[in-house]
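All protein chains but one are shown in place.
Chain lettering (A, B and C) follows the sequence in which the chains are written, and residue indices restart at 1 in each chain.
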Amino acid sequence: MDNSVLIDMLKKMVTIRYFEESIYDVYTRGLMPGLAHLYIGEEAIAVGVCENLKRDDLITSTHRGHGHLIAKGGDLNKMMAEVIGKETGYCKGKGGSMHIADPDLGIIGANGIVAGSIPIAAGLGLASKIKNDGRVIVCFFGEGASNQGAFHEGINMGSLWNLPIVYVCENNLYGISVHQSRAQKIKDVAVRAKSYDIPGEVVDGNDVLAVYDAAKIAVERAKEGLGPTFIECKTYRWGGHHVGDPGTAYRAKEEVDMWKDKCPIKRFKSLLIKERVLSEPEIERLEEKVKKDVDVAVTFAKESPYPLPEEALEDIII
Amino acid sequence: MDNSVLIDMLKKMVTIRYFEESIYDVYTRGLMPGLAHLYIGEEAIAVGVCENLKRDDLITSTHRGHGHLIAKGGDLNKMMAEVIGKETGYCKGKGGSMHIADPDLGIIGANGIVAGSIPIAAGLGLASKIKNDGRVIVCFFGEGASNQGAFHEGINMGSLWNLPIVYVCENNLYGISVHQSRAQKIKDVAVRAKSYDIPGEVVDGNDVLAVYDAAKIAVERAKEGLGPTFIECKTYRWGGHHVGDPGTAYRAKEEVDMWKDKCPIKRFKSLLIKERVLSEPEIERLEEKVKKDVDVAVTFAKESPYPLPEEALEDIII
Amino acid sequence: MREITYAQAISEAIAEEMRLDENVILLGEDVGILGGNFRTTTGLYEEFGEERVLDTPISEAGIVGCALGLAIRGMRPIAEIMFGDFLCLAMDQIVNQVAKIRYMSGGRIRVPLVIRTNIGAGRSSAAQHSQSLHSWFLHTPGIESVMPSSPYEVKGLLKSAIRDDNPVVVFEHKMLYNKKGEVPEKECLIPIGISEVKREGGDVTIVATSSMVGESLELAIQLEKEGISIEVIDLRSLVPMDEETIINSVRKTGRLVLVDEGVTRGGITAEIATMVMEKAFDCLNAPIERVGNENTPIPFSPVLERYVIPNREKIEKAVRKAIK
Partner (left out) sequence: MREITYAQAISEAIAEEMRLDENVILLGEDVGILGGNFRTTTGLYEEFGEERVLDTPISEAGIVGCALGLAIRGMRPIAEIMFGDFLCLAMDQIVNQVAKIRYMSGGRIRVPLVIRTNIGAGRSSAAQHSQSLHSWFLHTPGIESVMPSSPYEVKGLLKSAIRDDNPVVVFEHKMLYNKKGEVPEKECLIPIGISEVKREGGDVTIVATSSMVGESLELAIQLEKEGISIEVIDLRSLVPMDEETIINSVRKTGRLVLVDEGVTRGGITAEIATMVMEKAFDCLNAPIERVGNENTPIPFSPVLERYVIPNREKIEKAVRKAIK
């Protein structure tokens, strides 16, 4: 793999991490309305997958969407401004964290309905097939989403029509407070791929290269017209379900600590150092740069104006 | 197996056949309002399964429900009266063919919503588990229903909580006009059992003894607290989707004829004769008796009064 | 003028739009090889092939979600939900996704899609195949809806819906599918959001929807003999609603009867009545009358079904009350 790709992946992962930390900071300082669901701990998945995508490939995302959006190239200023409800945000303040979309970058939107985007992904993929334009769709969702009816209906269509879709299940073991084992009997969500006669694979979701490799094969299959692939990435969210949830009522500190030890960024950094792709000082510089970008985004967002109240009546029926 | 069980099964299968033929007759003579979905050709499934049930075990059914209801002991008079909208019908004329229920016999109702009863079955089974009363639930549905979200949500719950449910998928190859292969990529719906970590089995749905045997094991598993079993029965509906559909626009005559050759009743009769359980004249007498019962039901239904119009306002909020 | 059925008018409308714009595609249960459960899509599979006329699995949420994905990609999908009752299975995709994505994205994503479905009892199809659920959509911002009352209306409104850049639900009527009516051979487009005065009159205004328009017109002819002059308005569009045509008529007649097949309680006739009260309070010479379904599910047996659904006699009673 090209060094530039590796460096880009590290940069994206670090960007997600700082972006999310800033969101938490903005939230605790009372600058953010509503809530946000942080992606800290899961960065390797969005990055490993999206590194395989071109600008005009498409993704659908979830309530926990910032990571996917950044990995697909989302603009930090517009994202942060949206998260705090400003006019300069991606959705002019109408959407907020859970509804950010940028169709120009193939970002079809975060989604506040668990599994809500899985049937939509089928339509996006069907359009690729009809137009024969080679655009691949990546559909992200959690293990909790895999118990929704929409999951079943959407993937059945994707498989039936052999659509160029990569289903990426981010198995972070919990749906809010409910452990996977209390919501489904299976251990690997990937076994559900059999229900649709598509390949299903389990990868270490904290190993960005493993994710990258699995996604690469899946994206190639999609482009070759071989239909969808299901990739389950085992991972963990470090924080609570959302910024306001300490995440301690339903899981043991030891469990959280164990997963923090498996930090996908720390691990990838060590690898890059070991493989001499980057030196420690180089990584520090990269991190400084990223921090600055995120800080710029925070400042941009804070200084941006709120929308005018009357704009609430716009952007509906044409 | 006891001869009396074999004879009872033949009798039930023949009853279903004649009942359905009478419905068709009643329909074509303009005596029946609305529509009905006939079970002709699939009799072995309902009978093979329900022969394993006790009176207080429960079933949920579908739009194509007459066979299930008869197999579970449904009263022919009340069924026929309901189908033609009379006061003496199971639901006093409010339900019709698609909504017949008899909770006293554990018949929780046909259902006009494809897959609609699958989540309900989870609740019925959960009640058995909570009450620890050993009542088993059989949940019937078609292969078409297996593409509904409710199928997925319902069975996931059944498996998660280890409920005493037997899922019986009647794969008659079509959902209205759509061949299974045009609605799902898999060939055996039973593979979907893997998604829920429950046993899944394929049986010849036109062989009543094969169905009986598979259901027997499943019912025993349920009673022992081992959770659900998924049984897919391969079969075929001889007629159109409903009484008004010739069923010829979307399938070849040869296909229909081939399946008529595999008639589950003819096949079971031959077996009973071969095994000397019944002689041909005995079977004829049994058929005469059944015919008479069905004729009585038709007469009962025809001669029964319609409900009073104002009754339409009853049986709603208590 | 030539007469065709409502069902034929539907397939003609779809065929014409599919010929004009390759982005128009149709998907739904049994819309392909069978030509539709109500024969509203006959010939389309044969003409346009399975790439553009898709038989789907039995997955209503999937159908609408898939249509939404297509629309986001710039196509113009027409999704059929076989019975209006099955909208219940797709409400999340319709209400939380289709109707909101344009707004939530700050206008960045457009959703030019059509959901074809139906309303109506009268066929002894019982409680799960007879509902008229259109009024929910009046209460759902972000989605348009129309209720064509005749072959002509369904052709013209459906074609407009397909060309519309907003999501539109077309509520057809099961009892109309086999009804014939005049439909011009030439291009026929009816703008969404405009009601039509189908018959002028001075004593009382009837605003009716869907199949109730025909009933109301027949009643108007019948009561004319008694010297009662009824103005009949075909609402045509639920959203946006043409308030002006209604208000103008009420200003003239001072009396209003509202007829719609949904359950009366909480339905569209309440909204129209309230709107009229808000905008023309002083013009009303009598309480507004509502005619609709009784407050029950639709029962199966014909005697029961007839009792709960609206019909000409019930409209007549309401008219007589209004003019008393």
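Operating definition for what follows: contacts are C-beta pairs under 8 Å (C-beta built on N, C-alpha and C of every residue); 3 or more make two chains touch, one makes a residue touch a chain.
On a predicted model such as this, the values are computed, not experimentally measured, just so you know.
A.B. asks: Which residue from C:Leu44, C:Cys66 or C:Leu89 sits in contact with the chain not drawn here?
C.D. replies: C:Leu89
A.B. asks: Just name the one of C:Ile4, C:Ile33, C:Leu138 or C:Ile206 that touches the chain not displayed here.
C.D. replies: Going through C:Ile4, C:Ile33, C:Leu138 or C:Ile206 one by one, C:Leu138 is the residue touching the chain not shown.
A.B. asks: Taking the entire complex into account, which one of C:Arg76, C:Lys100, C:Lys155 or C:Lys198 touches the absent chain?
C.D. replies: Selected residue, touching the omitted chain: C:Lys100.
A.B. asks: So which of A:Ile176, A:Met258, A:Val296 or A:Ile318 would be touching the chain we can't see?
C.D. replies: A:Ile176
A.B. asks: In the complete complex, the non-displayed chain touches which residues of subunit A?
C.D. replies: Counting only subunit A, the missing chain is touched by 33-35, 82, 85-86, 91, 93-96, 98-99, 111-116, 144-145, 147-150, 175-178, 182-184, 249-250, 306-313, 316.
A.B. asks: For subunit B, enumerate the residues touching the unshown chain of the complex.
C.D. replies: Residues touching the hidden chain, for subunit B, are 89-95, 99, 101-103, 108-109, 111-113, 116, 118-128, 130-131, 149-150, 153-154, 156-157, 160, 314-318.
A.B. asks: Which positions on subunit C touch the chain that was left off?
C.D. replies: Looking at subunit C, the ones touching the missing chain are residues 85-89, 91-92, 94-96, 99-100, 103-104, 126-128, 135-136, 138-142, 262-263, 265-271, 273-274, 277-278, 281, 286-288, 290, 295-297, 299.
In this text, only the chains that are shown with their structure count from here on.
A.B. asks: Viewed as a graph of touching chains, is the assembly arranged as a line, ring, star, complete set, or other?
C.D. replies: Topology of the interface graph: complete, with all chain pairs in contact.
A.B. asks: Among the chains, which one keeps its Cα centre farthest from the Cα centre of subunit C?
C.D. replies: Looking at centroid distances, A is the chain farthest away.
A.B. asks: Once you find the CA centre of subunit B and the CA centre of subunit C, what distance in Å lies between them?
C.D. replies: Computed from C-alpha means, the inter-chain centre distance equals 36 Å.
A.B. asks: From the C-alpha centre of subunit A to that of subunit B, how far is it in Å?
C.D. replies: A distance of 45 Å separates the two centres.
A.B. asks: Taking each chain's centre as the mean position of its Cα atoms, how many Å separate subunit A from subunit C?
C.D. replies: Centre separation, subunit A to subunit C: 40 Å.
A.B. asks: So which bits of subunit C are touching at least two other chains?
C.D. replies: 56-57, 59, 61-62
A.B. asks: Mark out which residues of subunit A touch at least two other chains, giving numbers and ranges.
C.D. replies: 149-150, 153, 156, 160
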